[in-house]
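Every protein chain but one is kept in place in this view of the complex.
Each chain gets a letter, A and B, in the order it is written, and its residues are counted from 1.
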Amino acid sequence: MNELRVEALRLRLPDGNLLCDNLSFTVLPGSVLALMGPSGSGKSSILNWMTGTLDPRIKAEGEIYLSGTRLTDLPAERRQMGLMLQQDYLFPHMTVGQNLSFGLKGGSRQQRKTRIESSLDHAGLGGMVDRDPATLSGGQRARVSLLRTLLSTPSALLLDEPFSRLDADLRQQIRDFTWQASAELPTLLVTHDVADVPASAATLHLAAVEPADTLTVTGLPE
Amino acid sequence: MGRYFGYLILGLFSLPLVAGLAGTLLPALGGMPELAPGNGLSILLLDPRFLPALMLTLKTGLVATILVLLLTLAILVSVHGTRLWRWVLGMLPPLLSVPHAAIAVGLVFLIAPSGWLVRLLSPAFTGWQRPPLDWVIPDAGGWSLILGLVIKETPFLLLAASAQLATLNVDAALRIGRTLGYAPARCWSRLILPLLYPRIRLTLFIILAFNLSVVDMALLLGPGNPPTFSVFLMSLVNDPGSRAAASAGALLLGIGVGFAFVLVIVLEKLISAVAGYRRQSGHRGRGFGFWRTLACFSAVLLLGLGFVSLLMLALWSVARRWRFPNALPTEWTQRHWLNHASLYEASLSTLSFALATVLLSVLAAVCWLECERKHGLPNVDWLWYVPLLIPQITLLFGWQAAALYFSFDGSWLTVVFAHWVYAVPYVVLILAVAWRELDPAWNHAAAVLGAGYWRRLWQVRLPMLMVPLSQAAAVALAVSVAQYLPTLLLGAGRHQTLAIELVTSFGGVDRRVIAVLAVMQSALPLLAFSLALFFSNRSSFGVMKSSRQHLATRERAL
Partner (left out) sequence: MKLQLHAATTSTNVWHSDKPDCDAPVEKCCKRSKAHASAFAASLSAFATLCLLLAVSAVLPRQAQANDQLLEQDWKAVVDEAQGQTVYFNAWGGSDRINQYLQWVAKHVESDFGVTLEHVKIGDIAEVVGQLEAAKSVGRTSDGNVDLMWINGENFARMKQQKLIWGPFAEVLPNAALIVDSPSVKFDFSVAVEGLELPWGGAQLVFIHDMAVTPEPPRSAMALLKFVQDGGRFAYPAPPAFHGTTMIKQFLSELTPDPAALAVAVEKADFDSVTAPLWDYLDQLHPALWGKGKTWPASGEQTRQLLDDAEIDIALSFNPNEASAAVKGGQLPESVRTYIFDKGTIGNTHFVSIPFNAKAKAGAMVVANFLASPKAQARKADPEFWGDPTVLALDRLSDAQQADFQSVDLGPWALPLGTANTLPEPHASWATALEQAWLERYGN
């Protein structure tokens, strides 16, 4: 089973307050778990912990498994978790093609080139391989960013408010694009906009940080 | 593992500081009798040159520093926000990058009684058929040295201040102050300067320490009889009979600079108390047209003198015959460029030190900042300032003693090490701003795409920091090219860089040859800065465009 499982996660801020305590959940491939809550409730920290990019000042306990492999002590680059953030983080010193190439794993030079061009065509971005990311529109950037993540063949997808910076009419288009692309993967979505959450998703509500020990959330799988 | 690299860099950086101070302290206290026999302090105090040299240094160092501060503030108050301001800002980096020695040589060609200024006016306006006898350069009072220091140090403080102004909301303060009826000068003195001053205090201290201990510029522009204190100490250090005295003097100089810092702080408290009291008076002040014109004029004059000095160097380097009172050479030649045997060698030697310094200091700085970021090593920015605040002479006399003691004086690596110690603070401080500002999310975004540490460093972080990196490299090159004292004292005379050739040949060798050396010495850092500028303009991505921030800790050639 290519499931994503988090067990008994506890995050403690440097001042001693708990961001979350005893958080556990499992996400199955092809399903979406939406993590909702007000700002400051620790959603992004949970995601950062999962990708291995948590600020070292926050103390974390708990375990994370993907496809049965324990990831807890692996560095970010070996976890195979795709991450999409509010900002697209397209590297400004690389072209669109180079950005995609940065994410792409393996293959000969020619294979990589073909792969990148075909994925751009597929996303309706044909011929943009040599473009400077700064010259793209917001929707185009979002699609390139998602493509870059998918080309790195992640085993799970974590999305942190990926649609919130987009215009309303663009938003639905990118949502569809994303759900289509992530159909095979366990997906975790952090958002505060209910409209972002697909109908089939399970939802987990986090409360704002309170003094320790009042916060106990148990996540449920689908 | 990585963190030990960080400690290694700190150790390498601190070692010469520790060894240098020990090597100055020990002989001064009679602790190295074989290298420096005798009681240093008493030999020093009995030397008839001691007191006059000390008084002269206090005069030139303090007057120059006060003038630098006053001029900087006057220029800020009067020129900031005008069209002239952009011009001034543009002039600063090239003036800063040119070594002190080169500017000093050009200044002599300019303001001597037979210099270019008098030639331009004579005999038509002055009636002088021969150079006047009313003044000589260098003068006995040290005023030409003061002028040279002011020309070279004011841009440094001005640049530091302008970088800080970018972080203060000057326009808003002026608008609020003026709507309340305060004259612009009052807005500055009551709203902006109290915030600005604490932020440029450290730069002012660096300038003060430099002005009190400078050697190369004092040799070129200072009086010889008595010389300034550090030049006097230089005449003692290589004589074993007076090494103890030289060390004691260097120690005294270090302590004196410390006292000067305390003095500045006391003055500062006094002034701020008075200003704080007056601030409540409610006086709005009046226009200051005359002062404003004067300050604009002195800004133009100051930067102009610097640039015309460089022009002097260029003219003399291609002159064959140029007698008084001709305004331009009457015969020209490229012989001094083409047939100058030591120019090629000295340039090569200078370049070898400069490139090694650039490479090693950038490497060390990147290494340290990565350790600081990755392993959470503490911020030790204050440590990098230490060699800039201790007079070079205080550190280097001891460093030389240690080098002599362990027989590693004269080697190429020893000299590179010394250049590195003086370049690395600027490189670290310039890069630190950019390093800490770069959003860690870029790093994370690359990591989750599967890029390991080295790939992230080479393909993401370093390319994104290309602009500050190229600026830091240019600064490191400028610092290395200007180093006179470390190369002289630790190089055992074996490394004839442009700085050494220029200072030792001044007063002896043909003026045209000196001009060639000075032009070459200025050209290297100017070229490096042009390249850095080219890089900055080419990198169109807007991540690290706020280069003003980095200029705050910009180069100074000690």
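Observations on the model:
Note that contacts are C-beta pairs under 8 Å (C-beta built on N, C-alpha and C of every residue); 3 or more make two chains touch, one makes a residue touch a chain.
These figures come from a predicted structure and were not determined experimentally.
Taking the complete complex into account, the chain left out of view touches B.
Annotation: of B:Gly38, B:Pro131 or B:Gly285, B:Pro131 touches the absent chain (contact as defined above). Of the listed residues B:Thr167, B:Ser272, B:Gln459 or B:Gln496, the one in contact with the hidden chain in the full complex is B:Gln496.
For the chain missing from the display, the contacting residue among B:Gly38, B:Pro113, B:Pro194 or B:Pro463 is B:Pro113, taking the whole complex into account. When you scan B:Thr179, B:Ser281, B:Ser407 or B:Asn537 for touch with the missing chain, the hit is B:Ser407.
Within the complete assembly, B:Ala140 is the residue of B:Ala140, B:Ile176, B:Leu267 or B:Leu462 that touches the hidden chain.
The set of subunit B residues touching the chain not shown comprises 7-8, 10-11, 13-15, 17-19, 21-22, 25-26, 29, 31, 34-35, 37, 48-49, 52, 112-114, 130-131, 133, 136, 138-140, 223-226, 238-241, 243, 258, 320-321, 323-324, 331, 333, 340-342, 377-380, 382-383, 385-386, 389-390, 404-407, 409-410, 492-494, 496, 500-501, 504-513.
One rule holds in what follows: only the chains that are shown with their structure count from here on.
Chain centres here are Cα means. That of subunit A falls 50 Å from that of subunit B.
Only residues 376, 440-453, 456, 459-460, 463-464, 466, 539-543 of subunit B touch subunit A when the two sit together in their complex.
Subunit A contributes residues 48, 51-53, 56, 75-83, 85, 87, 89, 91-93, 102-103, 105, 132, 134, 148-149, 152, 154 to its touches with subunit B in the complex.
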